[in-house]
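Here the complex is missing a single protein chain, while all its other protein chains stay put.
The block that comes next holds chain A.
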Amino acid sequence: MSLWVDKYRPTSLAKLDYHKEQASHLRKLVQGGDFPHLLVHGPSGAGKKTRVMCVLRELYGSGVEKLRIEHNNFTTPSNKKLEVVSISSNYHIEVNPSDVGIYDRVVIQEMIKNVAQVNQLDSSSQKDFKVVVLTEVDRLSRDAQHALRRTMEKYMATCRLILVCNSTSKVIPAIRSRCLGVRVAAPSQDEITQVLHSICKKEGLNLPGELAKRIAEKSHGNLRRAILMCEACRVQQYPFSADQEVSEPDWEVFLRDTATMIVQEQSPRRLLEVRGRLYELLSHCIPADVIIKGLLQELLSNCDGELKTEVVQSAAHFEHRLQNGQKAIYHLEAFVARFMAIYKRFLEEGIADLF
């Protein structure tokens, strides 16, 4: 019994639910038996990985689905031992080099050279190149990205790269210019509801349109999340009712409560309480930038127009610091304190105007 997300993942380009035009383009691309390096980018849950797997399947047939997990060992120039887990089939290898932090360059150099320098033995029955799928390319260090540049050109004959990332902003232009960019936009709400309906139909369930729409709204364009939520609803209560509560992750509710607390009172004591809650969130492995974005969303709904600009500016400011800095809690707390200051000043000015 697998999750619906995996169970109903489309396995061929023809079966994709949305971006059909793009799918047909990809199909044409692959039909020639060859393709350039690809850079697949788009927000999470939009179906990047699904498309990559579809392309690979189209290319090599069902052999790509026989996956095995390998542990690769590397040694850095400074004699530090690294271990990277890769998922591979006979035809492709998938690795997330950012797992090893600043040593990602070594992994890329070694791994790709290993794969690329080995020719397929019998090129008449197989494609004469392998595919290396690198995920989270936007988190690669500059060094590693530079290392990719020439490697990509040099081993073009025996190896194709598929790079997957959320945003191309952090990918250096030299790599972008060597790849064919494939943009996977998040599905629209209609598309999400459609997918939900079709899944429920296959499961033999009756999904009210109202509920599907609410799930789609709450998923913020993340299809994976929408399907997971839908499955959670199924576990909670079946038959579905139109006004059924769509369960959200606990931490979101927790975050929302935190935001309400901040708006209710602005004082050092409250700040201390909020800090406790932030620690709680962090210790449950919620990424700091997600926290800051969630807080912002909630706080903004309590602000006036002009205030919003100011709050957004400070959120952006502290999020940037957070990326540069070491400890997330300082910056989260700084943001909360700044918001309190802005908000309180606004309220006091409002009261002063009254009299």
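In this section, a contact is a pair of C-beta atoms (placed from the backbone, for glycine too) under 8 Å apart; a residue touches a chain by one contact, two chains touch by 3 or more; residues count from 1.
Keep this in mind: contacts and distances are computed from a predicted model.
Novice: For the chain that's not shown, choose its UniProt protein name out of "Proteasome subunit beta", "Replication factor C subunit 2", "SKP1-like protein" or "DNA sliding clamp PCNA".
Specialist: Of the names offered in "Proteasome subunit beta", "Replication factor C subunit 2", "SKP1-like protein" or "DNA sliding clamp PCNA", the one UniProt assigns to the missing chain is "Replication factor C subunit 2".
Novice: Which residue from A:D99, A:D143, A:E203 or A:E252 sits in contact with the chain not drawn here?
Specialist: That would be A:D143, which touches the missing chain.
Novice: Of A:L13, A:L29 or A:L211, which sits in contact with the chain we cannot see?
Specialist: Of the candidates A:L13, A:L29 or A:L211, A:L29 is in touch with the missing chain.
Novice: Give me the chain A residues in contact with the hidden chain, please.
Specialist: 22, 25, 28-29, 32-36, 41-43, 46, 77, 109, 128-129, 142-143, 146-151, 153-154, 156-157, 167-170, 173-174, 176-186, 220-221, 289, 292-293, 296, 300, 305-306, 308-309, 312-313, 315-317, 319-320, 323-324
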